[in-house]
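A single protein chain has been removed from this complex, and every other one stays in its place.
Should a chain be cited, it is by its letter among A and B, assigned in written order, with residues numbered from 1 in that chain.
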Amino acid sequence: MTCKQPIDGSPVSGYEVPEENNGIEIHKTICSICNPMSHCGIDAHVRDGVVIKVEGTKENPHNGGTLCSKGAANRQYIYHKDRIRTPLLKKGGKESGEFEPVSWDEAMDLLTSRLLSIKEESGPESVVFYAGYPKWMRPFLKRLAHSFGSPNYCSESSTCSKAVAIANQLNYGTAGRPELPKTKCLMVWSNNPFYSNTSGVRKLLDARERGLKIIEVGPLITPLTAHADIHLRIRPGTSGALALGIAHVIIEEDLFDHDFVEHWTLGFEEYRAYTGEFSPHVTERITGVPADLIVKAARLFATTKPASILSGANATVHHTNGVQNHRALSCLIGLTGNYDREGGNYVVPPAYLYVPNGLITRQAQFEQSRPYEEMPPRIGQNRFPVWCRLVPEVQAMHLPFQIESKEPYPLRAMVGFGLNHRMWPASNAFAESLKKLDFLVNVELFMTDSARLADLVLPACTSFERSELKFYPEQYVIWTSPALEPLWESRPDSDIIFEMAKRLTPDDALMKKGYEACVDWMLEPTGLTVEQLKQYPAGYAVKDVVMPPYEKYKANGFATPSGKMEFTSTILEEAGLDPLPRFQEPDLNPYSASEAAKGFPLILTTGARLPMFIHSRTFRLAWTRSLRPEPMADINPQDAEDRGIAPGDRIELSTHRSAIRVKANLTEIVPPGVVNMYHAYPDADVNLLIDPDYLDPISGYPGFKSLVCEVKKIST
Amino acid sequence: MQLGFSFDISRCSGCMACMVACMDQNDLAGNGATFRHITRLERKASPGVTVSFLSLSCLHCGDAPCIMACPTGAIYKREEDGIVNVHQDLCVGCHSCALACPFGAPQFPDGGKMTKCNFCLERVEKGMEPACVRACPTKALGFGPIDELSNEKADRASRAILSSYYLNPGAEK
Partner (left out) sequence: MTQSPVLLILGNGGAAIHAVMASRDAGHTGPIHLVSDTSGPAFNPMLAPYFLAEKIRFEDCFPFGEDFYDRHHVTCHFGSPAATLNALNKEVLLESGERLSYDRCLVATGSRPTLPSIPGLNNSPRVFTLRTPKDTIALHQALSSTKHALVMGASMIGVKLAEILMGHGIKVTLVDVADRVMPNAAHPDCASHLARKIREKGVDLRLDSRLKGIEDGHKTMACHFETGQSIEADLCLVSTGVKPNLDFLDPDHVELDQGIPVDERMKTNAEELYAAGDISRGFNPVTGKKEIIGLWGNACWQGRTAGLNMAGSDTVYPGTIPHHISSFFGLDFVHLGNINRSGEDVKILANRDFSGGAFYLLVFEKDILVGVNAINTISHAGSLKSAILQKYVWSDYLDFRMKNPTDEQIDRILASFRTKN
């Protein structure tokens, strides 16, 4: 199917408002460029099978007609000239960048025969299944992997959100989110909702207008800072110390919830003794936050009822001390009696694809088609036992190590959906590891560097070209219908997975029934069906959803080994690790005497959000790229002046491992002593600067946000 | 009736959704000529810095200086809604309007004729909002007849003042 569009940039529209007689129709769909907290409803204006305008869907309660700069650029995403049009087979050897188009039949035949023969020779566990962004196809891919016999399903969650979940699970067994309309004090910890949650942030501003108190924790000044009552500007990597310092004040001033602590927690006395070490002055010395602010914030948080903590998906855990950092801050919720309470961190389990809304589906049962016990050990099982205990995935940061070592078994093939090798620290080394695989498949939209590493590339289509199930927190559900036919020969990822299932896992009776049947199976507890949802192309507001009660622990206990909230974690203790939320400096810090730190006096933090990009997804779109054309590192003007760096100068940013060249953006949003570099640029990949084993030993997450570096001006 | 934009600088996060929604609406090439423009301002505060963002497009001025400056009469103001628009066929690309406008609204994307924000007139004529206003995730941008906007602003300001009485702990309800 050819695409009628000009392939450079977006199709030209000559705008007209859609009306009955002018052939322009509004097709409802969703944007899939960023993460599951958004996926804004979209009105696609279509004329002659071409999208000529995109808008936010007004009736979708989640985004309410709004969009971010990325969603607004969807036409340049869909019609980009880099979109892969056909399955592509690599010609020549691994180093070759040459591909030839093949048919889908040829591609799938090759994929089937290679994977089945590799399975035969080396066991299904030697095949890795990976899901990057977007996430909608994950349940099907995970099921496919396990039905195939491989325990080795992994995803981008190896660096995002799961480590926070681990920390919460260690403390509470579950996680709660702030009940925003009812909370009176919100501590926003390492999160920038203006750039990472544009579809929700207006509700935060409205709550602020109604008098919500906000405490912001984070090293950077963000758009939230102007709305915060208190900004605790921490040194990157010291969240744990700050949290313990706040707990110190709360306990010492007797502001904690006695009833909750007495009846529902384990290890309070050890915790209390440990927080004793974190007086406001000690905490100030470690974190850089003034002692009086620590006290003020602690009092505000503990005495405002109800209060809650909103944290980012990964900023607190992208450290070598990450999980314990997050445990420490998460403890504050229970300590102050705000866990699973009205207006506090209310526990609502995720219903579908990470989104909680009071509904229940069978997603977890669907995807775990075979228990781990019945399969060979996962990659990294020994190295990350706590991860493997709590997370039903592989910690993919261990992939390059096992590819090299071949222990306990060799890895021979990988099927990736949106695999971006730059997600890994020492990304160039990971690329080399990937080349060592006998068979690498990447399903992609665009011909990325990572796609070029593959033996077989399969063209996926965008959200506008497929059907998918989407749950919103507002009890709103949508089964999207395509706004246009898949362009060229691209296909929905679901089509690809179900075709693979037909060929690779013919015994999986449920998968055999097909995509919609599987979705119906998962939806069963809700009473909704795909057929029903098709009647509501813009989305369906589910009526009479019964939200779970508060304080569920009173009836069921906590889902921890002790049945209580654990200041001292049983699971960590069993794994031979420190049960308390122990604070340790990040492995690379300005006080470190290690070789790797010598000569690198500045702190480097990476991976913060920019509003016009998400990871690497919209660099290639002219509209979003024009908003910030060049890779730039944020540097404090004082640090710049000390190094003779003027605004816009080209600089070299280096760590002991490597260096990249970028432009200097002098700004006070970073404190003196800290450099902030944005990630994922193919031409300035900051992950080159990070060692592959610079990981949190508990979660396996890379220490993206606390490193050390130096910066120097380079002449043009 | 004069249409105008409202802009709440305290809500704007510089996300630039408005800029891209406008590019999408007008098929701009994304090479520099934009009808709406965000400027980032960092001002020293004590401690640290305050960062704010200013989103500006053509303001469709009451006594638009571009109209007076235009030698061919290509630029005109619509009676029904006060939108300042350009007759492209009369424009000779002299740039006089660009020099007259204090806000940098006139654009010359191909180096030729002038084009700029036209308040999404095809949309407002049908009762829709401009593309930028629709997209804005924080609702910093709004639009409407100028006299109604002033009322809204006064309303918000009053509520902000009053809320500090009702929501202060210890204050009487």
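One rule holds in what follows: contacts are C-beta pairs under 8 Å (C-beta built on N, C-alpha and C of every residue); 3 or more make two chains touch, one makes a residue touch a chain.
Just so we're clear, the structure is a prediction, and the values are computed from it rather than from any experiment.
Q: Among A:525, A:548 or A:647, choose the residue that contacts the chain missing from this document, as touch is defined above.
A: Result: among the candidates, A:647 touches the missing chain.
Q: Could you tell which one of B:98, B:128 or B:146 touches the chain left off the display?
A: B:98
Q: If the hidden chain were put back, which residues of chain B would touch it?
A: Touch with the absent chain occurs at residues 9, 39-43, 52, 54, 65, 68-69, 71-73, 90, 92-96, 98-104, 106, 111.
Note that only the chains that are shown with their structure count from here on.
Q: What part of chain B is in contact with chain A in the complex they form?
A: Touching chain A: residues 10-11, 13-17, 19-21, 23-32, 34, 42, 44, 48-53, 122-123, 126, 128, 131, 134-139, 159-160, 163-164, 166-167, 169 of chain B.
Q: Within the complex, which stretch of chain A touches chain B?
A: Those in contact with chain B are residues 9-10, 12-17, 19, 53-56, 63, 65-76, 194-195, 198-199, 201-202, 205, 209-211, 221, 223, 225-227, 231, 233, 304, 611-612, 621-627, 667-669.
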